[in-house]
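What follows is a short report on a single structure.
Every protein chain except one is present and positioned as in the full complex.
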Amino acid sequence: MSHSTSMTEANAPVLRVRDLRVYYETPKGDVLAVDGVDLDLFEGEALGLVGESGCGKSTAAMGILQLVNPPGRIVGGSVELGGRDLLKLSEEEVRQIRWTRLALIPQGAMNSLNPTMRVASQIEDVIVAHEGAQRKEALRLRILELLRRVGLPERVYDLYPHELSGGMKQRVCIAMAIALNPRVIIADESTSALDVVVQRVVAQTIQRVRHDLGMAMIMIGHDMGLMAQMVDRIAVMYAGKVVEVAPVRALFATPRHPYAQLLIDSVPTLRERKPLRSSEGITHDPRNPPPGCIFQLRCPHVMDVCRSAAPQLKRVGPGQWAACHLYAEPAEEGGRHE
Amino acid sequence: MGSTLDTSGLATPRAASLPRRMGRFNRWDTPWLNPKLLAGVALLLVILLSGLLGRFFWDTDLAFSGKAPLNLPPVGFVNTRGQAGTWEHPLGTENSGRDMLALMIVGAPNSFLVGVVAAGVGMTVGVILGFSAGFIGGRVDDVIRLLSDVTVTIPSLMVLIVIQSLMRQVDLTTMALLIAVFAWPTPTRLIRAQVLSMRASGYVHMARLSGASTWAIMFREILPNLTPYIFASFIGNATGAILAAVGLETLGLGPQRVPTLGGTIYFAINAAALLRNMWWWWGLPTLMLALIFIGLLLINLGFDEIANPRLRRSSQ
Partner (left out) sequence: MGRYSIGFIAQRLGIFLLTIWIAASVIWLIPRLAPGDPISAMIMRMSSSGGRVENADKIIAGWKERFGLNDPLPVQYVRYMGNLLRFDFGYSLAHFPTPVADIIGLALPWTLGLLLVAVTLAFFIGNFLGAIMVWGKTPGLIRAVIPMFMIFTSIPSILAAIFLIYVFAFLLEWFPLAGSYPLGMKVELSWRFISAVIWHATLPALSVVLVNFGYWTLGMRGMMITVEGEDYIQLARAKGLKPFYVLYRYLVRNAILPQITAFAITLGSLVSGQVLVEYIFGYQGMGNIIFAAITSQDFPVIQGASFMLIVITALAVLIMDLTYPLIDPRISYERN
């Protein structure tokens, strides 16, 4: 909303994801949860990652964080953070980068805190792990300052997670995420488990913190209305692929990909928020996608070429990219997604 | 797979070379064909069948005292008095002339009998109480939960020792029933927890909305879903029951008129078979019981893996 939607693409992105693939092994073959995702996150911007449940948006986030649990595995691609490919680093190197440069506000804060540790210790251990042991009193003041920043009272310091409400837990997670002032934060459905009023408060907290500290953020969610108010650009995912990337206003005004159009149609107005609803869900077997475009089975504009050739992301407007055969290849920008 | 059909050449060629695992379409690919479960069932079946069929090939009267020469070793061994084992008593005899092979043939199925009866009774009571607690709730639930929480902590062997030492001759079934007095709390707790979690899930609610009676919901909707838990808990109970029976028998409190594996160990220990190096006397029933318990453990582990797929994966 307040940030410029026309982040110049000439800037080098802080986070650059190319052809990320995460597959889940099942007895009947691999599920292609994330199948060649490209994303750029620029300094200080908020990028929304939306799509219906099961489209692979959370898996993509876990792939970026190198936290894919078996039976899932990262099959290929690159995740460059500040010019270093996380996939090529050793486990210890990744560990040191985590949280100092790349933090997570997890999905469902209900269960994201260790039930047997006090709030303070859970924030403290991340500081000590990356900065080494420090004076107790200095740590305490720092943690209290973090709590204050996310609008939590001092008494939370000594409480256990079960003594907090859902919204308070979520704010503890936000305080934790900003503890080391990372350049990138991934917020994975961080408001979806909360009721509407609390959701708004938490969303405001995230916005305020982002303004104060200026980190870049990937926000994952399926609430298009909430997204519209919080992010600068939106990437739409369908069946493991990014089908459209666009500035918020452009996406809502002129969605280009047929799936993005379907998504926007399901949001009545910008002001009225309502969860994403789509009538069908992903229709093909995720283990065995059809050749060509992944959206062909549901697409109202399906053509012959869609059944044989997979469309690449193409520039369809200022800062707007869509992967669809409906749009002709523009000559001047073709090199971006080789 | 998809890219082989491409004719346009526009699709990314990378997709074809990626390490992607395709499905194995095997109709035997069901979790119930768990190797541990099958091995356990097979082991128990072999023991049970050799006990049941053995009666037709071997004179089980030899399992009683005075029917055979004393203290003979198994075939191929020599006892401390220099006697060699004979084919007339291939597994040897003990010091009152019982034939070890006959003891095994009679004893092993007896252990099964105790296990099945005690676990069956305990299971039935457990399912009824667990259902009542989970479904009726309220005061009934409080009482049943309290009783099962309390009973489960009582060292049942101690109670059984006192009872059996007070009672006149116990037979196998009586012993099994006495053991069953302590076999209900575990299934009760398990079934109660499952009923509660199923009640909270959608389909029971749906059945209720559609006007089904409580009993119909219990027997048509919930019970079939509990079958794996009931079966697993039956195996756990049978293990516990055989364990208790062996304990009582080994202390000399088991049935005196029927040969049992634990009773054989009792006589062996009382006659200092260890010091006389009559290893077959205590060793054969010990081995037989060990095999039974290993079979039960394998079945239990197999069930665990079927019920909790995450265990299966990490065991690979």
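Letters are used for the chains, namely A and B, taken in the order the chains are written, and counting of residues starts over at 1 for each.
Please note the rule applied: a contact is a pair of C-beta atoms (placed from the backbone, for glycine too) under 8 Å apart; a residue touches a chain by one contact, two chains touch by 3 or more.
Being a predicted model, the structure only gives us computed values, none of them experimental.
Enquirer: Sort through B:110, B:156 or B:188 and give me the one touching the missing partner chain.
Expert: B:156
Enquirer: Out of A:96, A:181 or A:204, which is the one that touches the chain we can't see?
Expert: Touching the chain that is not displayed is residue A:96.
Enquirer: What residue numbers in chain B mark contact with the hidden partner chain?
Expert: Those residues of chain B that touch the unshown chain are 146-147, 149-159, 161-163, 165-168, 178, 181, 240, 243-244, 246-247, 250-253, 265, 269, 274-275, 277, 279, 282-283, 286, 289-290, 293-294, 296-297, 301, 304, 308, 310-311, 314.
Enquirer: Residue-wise, where is chain A in contact with the chain that is not depicted?
Expert: Residue positions of chain A that touch the missing chain: 62, 65, 67, 69, 94-100, 103-104, 106-108, 110-117, 125-126, 129-130, 160, 162, 173, 176.
FYI, only the chains that are shown with their structure count from here on.
Enquirer: Report the inter-chain centroid distance for chain A and chain B in whole angstrom, where each centroid is the mean of the CA atoms.
Expert: Whole-Å distance between the two chain centres: 50.
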